[in-house]
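As you look at this complex, bear in mind that one protein chain is not there, while each of the others sits in place.
Read from first to last, the chains carry the letters A, B and C; within each, the first residue is number 1.
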Amino acid sequence: MATSTILGAVNDALKTALAKDDRVVILGEDVGKTGGVFRATDGLQAEFSERRVFDTPLAEGGIIGTAIGMALYGLRPIPEIQFLDFIYPAFDQVVSEAAKFRYRSGGEYTCPMVIRAPCGGGIKGGHYHSQSSEAYFAHTPGLKIVMPTTPADTKGLLLSAIEDEDPVLFLEPKRIYHKKFKEEVPDGWYTVPLGKAAVRNEGTDVSVISWGAMVHVALEAAKKAREKDISVEVLDLRSISPLDVAAVLETVRNTGRVVIAYEAPRTGGFGAEIAAIIAERAIEVLEAPIARVAGFDTPFPYTLEHVYLPDAGRILNAIDHVVNF
Amino acid sequence: MATSTILGAVNDALKTALAKDDRVVILGEDVGKTGGVFRATDGLQAEFSERRVFDTPLAEGGIIGTAIGMALYGLRPIPEIQFLDFIYPAFDQVVSEAAKFRYRSGGEYTCPMVIRAPCGGGIKGGHYHSQSSEAYFAHTPGLKIVMPTTPADTKGLLLSAIEDEDPVLFLEPKRIYHKKFKEEVPDGWYTVPLGKAAVRNEGTDVSVISWGAMVHVALEAAKKAREKDISVEVLDLRSISPLDVAAVLETVRNTGRVVIAYEAPRTGGFGAEIAAIIAERAIEVLEAPIARVAGFDTPFPYTLEHVYLPDAGRILNAIDHVVNF
Amino acid sequence: MPTDVQSVLQPDGKVKNGMLPDLTDDRLREMYRLMVLTRAFDDRGMNLQRQGRIGFYLPSRGEEALQVGCALALEPDDWSFPSYRMPGFALARGVDPAMMLNQIFGNAADTCRGRQMPVHYSFREQNFVSISSPIGTHIPQAVGAAMAMKYRGEKSVAITFMGDGGTSSDGFHVGLNFGAVYEAPVIFFCNNNQWAISVPFEKQTRAESVAIKAKAYGMPGVRVDGNDALAVYAAVKDAGSRARNGKGPTLIEALTFRMGPHSSSDDPSRYRPDEVVEQWQKKDPILRFREFLTGKNLWDEEFETECQEGSKALLYAAAKEAEKAGPPAVETMFEGVYREIPPELALQRDGLVGLAKSGQLTGKDEGYFPL
Partner (left out) sequence: MPTDVQSVLQPDGKVKNGMLPDLTDDRLREMYRLMVLTRAFDDRGMNLQRQGRIGFYLPSRGEEALQVGCALALEPDDWSFPSYRMPGFALARGVDPAMMLNQIFGNAADTCRGRQMPVHYSFREQNFVSISSPIGTHIPQAVGAAMAMKYRGEKSVAITFMGDGGTSSDGFHVGLNFGAVYEAPVIFFCNNNQWAISVPFEKQTRAESVAIKAKAYGMPGVRVDGNDALAVYAAVKDAGSRARNGKGPTLIEALTFRMGPHSSSDDPSRYRPDEVVEQWQKKDPILRFREFLTGKNLWDEEFETECQEGSKALLYAAAKEAEKAGPPAVETMFEGVYREIPPELALQRDGLVGLAKSGQLTGKDEGYFPL
């Protein structure tokens, strides 16, 4: 058992999967010799050969389209999209094809594959290297969507995704690839189940529901709230789809007050779905409005990114609001 | 003043705009000689020449990409996407380009244009001729989104969209192109403002908030509810973006009970945003959970489409639920 | 030059010197029978639609030769990623027409479980991959399957079909590029039937042909008479052996003509003059093949009746059966989105089934497809 960052855990999971399962292949722009622009695939081509790990031409539709074909035929491809922002040329392949193959063919054809993509802000990437577009995919039946927040989860969730018989979008919050912490990550193959949320901080006064890098900001806010004697429960969704609705409802029942924190533009973000579920199924326990702290309804800015991204101060402000309602 | 269907009103608006403004051009697959597969552009090429109304090769990215270039240069293009389901090859152009041009260039370049696309189910079109994907676009700052429900609105909203200085996605619920009703549509140029909802039926017990073809189903449900002495207010959003939040909050304050009805898959649909706004800003007036009646979280099916699409029975069931809570 | 059009049969059905592919008399007669069956199937489909018994149909009249010629040149293990105008290809690959009728009725026995529009077939047994409507998406998928075959060291090929309109799609560009870069064992087959709904080929591209587009990807491009089953057969055989021998992909352009409407909802008289259609009428692929068979003493009236009446009777009976099968059950709508149904979707299902049982649903099966 070694300590690892999230990025290291991604690499470890990929290596573990390549070693175990000959169906696994990795493809994408720059994933080969240079090991990916973030180095997530570092060393993998050298270890497993160009047959297993290979560079592609610059066309995301080709990357996902060929990966779908490989998956239909029985391989287990893990395409990388260099930045989630660049998945749009492949949007048709993802939403019209990967997501619908099993259903439309009555189960005759399936495409189990894991699309990996770094997502989110915090690295000064401007409009096109910062977006969190999980909500587009969450509104697309047939896809699973995962967003890890710790190194040990990252490896276990990625291996679960690779084992899964359905297409999974594995979104890696690039902002915490290296930062926040290292932790012990078990050796070898192990899985963390998809569709299960995790309570990252127990609390009684208010629930902050979050996912991705924002979970760490929520934890920071929880710490600050503690100083004011407010006890915050932080729920990390881990999977956007399937969604652990039971865990969402449970934390709401525990606290009766909810703040939802996410990076994407507020309107139509996945936080809206969480709010809607609560308003539909647990309204009787609510003691305050459901507050959302999110990115603003603007494109992702460059210079002011630190003001755009929800910070602990904004989450704390929302916590105060629902607690004092 | 002549009576017209929604489809007729689209044609009328386009003709009015072509006649008035030489910057207006119409492009798309089959929009020329044959006048569009739904005949929305019928007769326009014959009247205004191939210079103003022209067919394109089969590539939505090319249609929207060239339309953006024309708009940047000062024309006022109205590209047609044959079915909203086929906008995905142009998704990158829509969300990365059209939506962000004004912002990213600090206002130096703008692309006012109206993307017309028939949307929604009800014509037995299966997976790929039936989807209502407004939520994807509603989560994309920089776009405006309109969905008319009556002939007179259709013309007025479309002319507003054409006048607008920002890119507008004009979604036409194809299921009611001909059906439901004809009504008087004023001659010549007139506008109905974007961003204003309309109360289609006044009521006091419960609000049904809806948009597109579903508004008519909601009205049918309201009628049935009336028979049970339940008074239903039906709010037609008309614009998804900008959203008339004031009208949403007002109807909720009137009735204290809400049903949101939409065709798209339930999870992550735009109805989630409406529910979230209410849960955030009007929770104190709510006397019941916020109910959503929506498409299911499956791809759009063929044979069972009439069971997939929310019907008056399902809306009525939800009305009963919130009224008896 | 890719603009040469390869052919075996002359317009009068005579064979060009020494070009005849190596096919037994039985295979030749089988080709003919399959072409006749394809036309009968299309007629049946259009008829069912006109009678209001199905919602939509999309015929391939005039394109029978390329479908059958191509199918017979493949091996059983080869995979196909067809476009939607390929009933004859399915039939010639051995799909039971009754299964195809189940699909166009969208009934409970349909392999797609009534989930897709008519003609969007899926036939696992024949490695005939589920068709989707968005144009071109399947092209890189075929490349991916071919890459997987190569990865596994197998000798199979993948073939994929697109129309002339489809050559403008993103899928065409990325598919051909990836196919060439990875030297995948894949055949790109374009049915150039001159029209994409109402848009003629000249407005689709300024290239002198589809075949020449192969140059952009560094692969061979060939042009073949698509109304000549034997020429198509030969071209696909060639491309197949290149692919099987590690020489990578080929782009084949088969020149043909869409004799009918785009689909049951289309009225081509709005956009194309009858004269053009009449010209192509003379190049009817079935008649030409009949002349050829006659010249070889392989055709007589009895065989003709057997082909024609056999097809009709078969399809008539199968359509009746398919109609009887009835729609899939409501709860099937929730199955197969994922391998296992997620808890929330199960809740949605249970809610709907409850409403259905208690008679609260009011939606009606109405409306039919206008395109």
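Keep in mind that, in the parts below, a contact is a pair of C-beta atoms (placed from the backbone, for glycine too) under 8 Å apart; a residue touches a chain by one contact, two chains touch by 3 or more.
All values derive from a computational prediction rather than experimental measurement.
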Chains in view that touch the one left out, judged over the entire complex: A, B, C
Among B:K144, B:R175 or B:H216, which one is in touch with the chain left out? B:K144
Looking beyond the chains shown, say which of A:D22, A:E250 or A:D311 touches the absent one. A:D311
For the chain that's not shown, point to the residue among B:T34, B:T56, B:S132 or B:N317 touching it. B:T56
With the missing chain put back, which residues of chain A would touch it? List them for me. 29-30, 32-35, 37-38, 55-59, 61-62, 82, 85-86, 88-89, 122-129, 175, 220, 266-267, 296-299, 301-309, 311-314, 316-317
Interface residues of chain C toward the undisplayed chain are 168, 170, 172-174, 177, 180-181, 203-208, 212-213, 215-219, 248
Contacts of chain B with the missing chain: which residues? 25, 51, 56-57, 59, 61-62, 64-75, 77, 89, 92-93, 96-97, 100-110, 141-142, 144, 165-166, 195, 241-243, 245-246
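Quick note on the criterion: only the chains that are shown with their structure count from here on.
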When the C-alpha atoms of chain A and chain B are each averaged to a single point, how far apart are the two points in Å? 30
Shared-contact residues (touching 2 or more other chains) in chain C: 115-116, 120, 132, 134, 170, 337, 344
Numbers and ranges of chain B residues touching at least 2 other chains: 85, 88-89, 127-128, 267, 296-299
